[in-house]
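All protein chains of the complex are present and in place, except for one that has been dropped.
Chains: A, B and C, in written order; residue numbering restarts at 1 for each.
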Amino acid sequence: ASPLFPFVLQLADTSLILAHRLSEWCGHGPVLEQDLALANISLDLLGEARSYYQYAAELEGKGRTEDDLAYLRSAVEYRNPLLVEQPNGDFAHTIVRQFLFDNFHYQLLKGLKDGPDARLASIAEKSLKEAAYHLKWSSEWIIRLGDGTDESRKRLDKAIATLWRFAGELTTPTATESQLQELGLVPDYVALWPAIQAHTAHVLAEATVPEPPAPVAQLGGKTGRHSEHLGYLLAELQYLQRTYPGLTW
Amino acid sequence: ASPLFPFVLQLADTSLILAHRLSEWCGHGPVLEQDLALANISLDLLGEARSYYQYAAELEGKGRTEDDLAYLRSAVEYRNPLLVEQPNGDFAHTIVRQFLFDNFHYQLLKGLKDGPDARLASIAEKSLKEAAYHLKWSSEWIIRLGDGTDESRKRLDKAIATLWRFAGELTTPTATESQLQELGLVPDYVALWPAIQAHTAHVLAEATVPEPPAPVAQLGGKTGRHSEHLGYLLAELQYLQRTYPGLTW
Amino acid sequence: METLAQDLSPEEQFQARIDADIRIEPKDWMPEAYRKTLIRQISQHAHSELVGMLPEGNWITRAPSLKRKSILLAKVQDEAGHGLYLYSAAETLGTSRDQMLADLHSGKAKYSSIFNYPTLSWADMGCVGWLVDGAAILNQVPLCRTSYGPYARAMVRVCKEESFHQRQGFEIMQTLCEGAPVQKEMAQEALNRWWWPTLMMFGPKDSESPNTAQSMNWRIKRFTNDELRQKFVDMMVPQAEFLGLTVPDPAVKWNEARQAYDFGEVNWEEFWNVVKGNGLCNHERLQARVQAHEEGAWVREAALAHAAKRKAREAVAV
Partner (left out) sequence: METLAQDLSPEEQFQARIDADIRIEPKDWMPEAYRKTLIRQISQHAHSELVGMLPEGNWITRAPSLKRKSILLAKVQDEAGHGLYLYSAAETLGTSRDQMLADLHSGKAKYSSIFNYPTLSWADMGCVGWLVDGAAILNQVPLCRTSYGPYARAMVRVCKEESFHQRQGFEIMQTLCEGAPVQKEMAQEALNRWWWPTLMMFGPKDSESPNTAQSMNWRIKRFTNDELRQKFVDMMVPQAEFLGLTVPDPAVKWNEARQAYDFGEVNWEEFWNVVKGNGLCNHERLQARVQAHEEGAWVREAALAHAAKRKAREAVAV
């Protein structure tokens, strides 16, 4: 298999798991317009995940399909970072999770779009427009919640305290990622960092929220060491395929 | 298969699903002693479910095991009444669900214990002692919550408003049950009713709670028409068996 | 027409426009009863879209393939969109979304009873699309020509998307029926549960539907309940046959004389029971909506507070 395979699979898992979490909001959003926005972001990420899975399946060359990869792998085989599998919590938790992801995702796609792998570049180019909208949306909500009411600020602070520790994994390369970075196939995360950091600083300032001290980063998801949340998510996601394997739906 | 098969299976499903719900409390009870009590009741019901499944498997005579019956049937094949699949909610909801079940369960077992089917009678006899304890426990908690604080009374009232409508299904015979009642294999629910009703009246009076007006009974679970909660419960319960069918654990 | 109109009373002018199939617009004079009936009907329709997200939303996280997950999520999102158009249409009649939601949450306003039935298997996603959306379309297509302009225009958008959804639902059923035996059983089991409730979607029998005449006169209803129910049966029975499924009504039989299908009597007791709030999911559906609304209150308040702060700052800056 191509050396890109595990990385593309990691991208696919990441987008799928976050899309799944966001889809849990469907019908339960705080206001109809935001219900739509959450579904929209979920659909974008689901579409992106499918493109990656399809590409990963081709790279692997063993005849597996996008659905085989999504529905027939166990939690320890999943490669998404811990951040995206964290539960929705309240709207503030969903927003903080989304902001941390979007801020990284946008810069990553910018890098991938100009990368040497044509297929990845084309997926990234398509997704970049969507990711820009996602980042705008989650940034605006960070600002609204931070500079809104006392209640919203309290909830935002709590969400930051809970989720900030999962941001570090996004830009901490695994052995696989380091290798691909050396080959020039994956953007150097160190180079992405200033833009990510600058946007975070800007949004938090607008939100009147002091930058939280850098927590000890929680690592593990990208190497298959997940939190306990993923197993439940997959039990639900995969139930029908596990129950009736090999059928067409 | 024996005409008793669907009924024994219904008993098995009922005890299993309620045991499963109670086991979700494990480690999250309101106080350590009640964590133990909830686990205890769950274990009793799980044991009872296993006895029924084993007997059902024999009655069916198709070589299925207790685990096949529990882990490889879909929601629409499950035959538990709607009451037992309802989510735990807060402790008051769990108590009301338990009280409604225990009150019926105890009388049913008394009937089955003296019934003509030796195997059912023996399972019932063993379970009856446990069921008596369960009923005592849930009755005492109804009284404590009803005659406790304003808060506990408010929560109890809400739980009664939510769950009382599921009680009727327990004593409403399905076509299968009616047939078995005519054959004298299953106790006549009409005959059980006065004792159930008397105990309810006694406990509610002790709890200073007025008897709620009889709601329209929600039927369906015993004929496979469940609420949406059961599917999620089974996705979790069955995940490993569905994922790796036919293995020994 | 225009010259004559001068001599007519407002009521007569209004009815004349309706009879001439000229649309009524928000700024036009209209009888209070027409306004109230429309508010009730449109908001009930909007609430149905909102509550209707729940039974299908129930399977988004368990859809059996990524493609199906994506289609289903997009479909439920469309329903949210329909809700938005319809609330806006109702607002042109002088009510507010907050008021309409308050009426939904208090139980004063209704929504379609069909959503008080649970979705229990993946095949239900097929049945909801095929049967429920199919019934909805029969109810709604005539509303694209309804007398009130904003409502009619909203319905044009809604119907376009609904017929797309209906095809998707049928396609789910078709895939199941052409699949493994277990899939076909799943499809049949779902049809057994959904058939009668969808027949109920057309409302009580004409003989028990006293408002029909007035609504037809105002052209906010264009066919009677029984007419639509018959249309539905005539449309669906052959489709079920095509799928190889059996409609759970032994009385269904082609009537050569009527050139229509005979069918059995709906269980009206069940119908009224669910309407009165005693369906299996009435409690849960309403609870889910109330909970989302209540838990979202702080978010809406934060957004308003922030907008006000920003406006105040901008005013200072200017």
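Brief remarks on what is shown
Here is the rule we go by: a residue touches a chain if its C-beta (ideal position, glycine included) is under 8 Å from a C-beta of that chain, and two chains touch if they have at least 3 such contacts.
Every value quoted in this text rests on a predicted model; they were computed, and no experiment measured them.
Every shown chain touched by the omitted chain in the complete complex is listed here: A, B. Only one of the listed residues, A:Pro194, A:Gly220 or A:Pro245, touches the absent chain: A:Gly220.
Summarising the interface, chain A meets the missing chain with residues 74-76, 82, 162, 165, 215-216, 218, 220, 225-228, 230-231, 235.
For chain B, the residues in touch with the chain missing from this view are 16, 20, 23-24, 26-36, 39-40, 42-43, 46-47, 49-50, 53, 66-67, 70-71, 90-91, 143-145, 147-149, 151-152, 155, 236-237, 239-241, 244, 247-249.
The working rule: only the chains that are shown with their structure count from here on.
Contacts with at least two other chains are made by residues 74, 235 of chain B.
Multi-chain contact residues of chain C (touching two or more other chains) are listed as 62.
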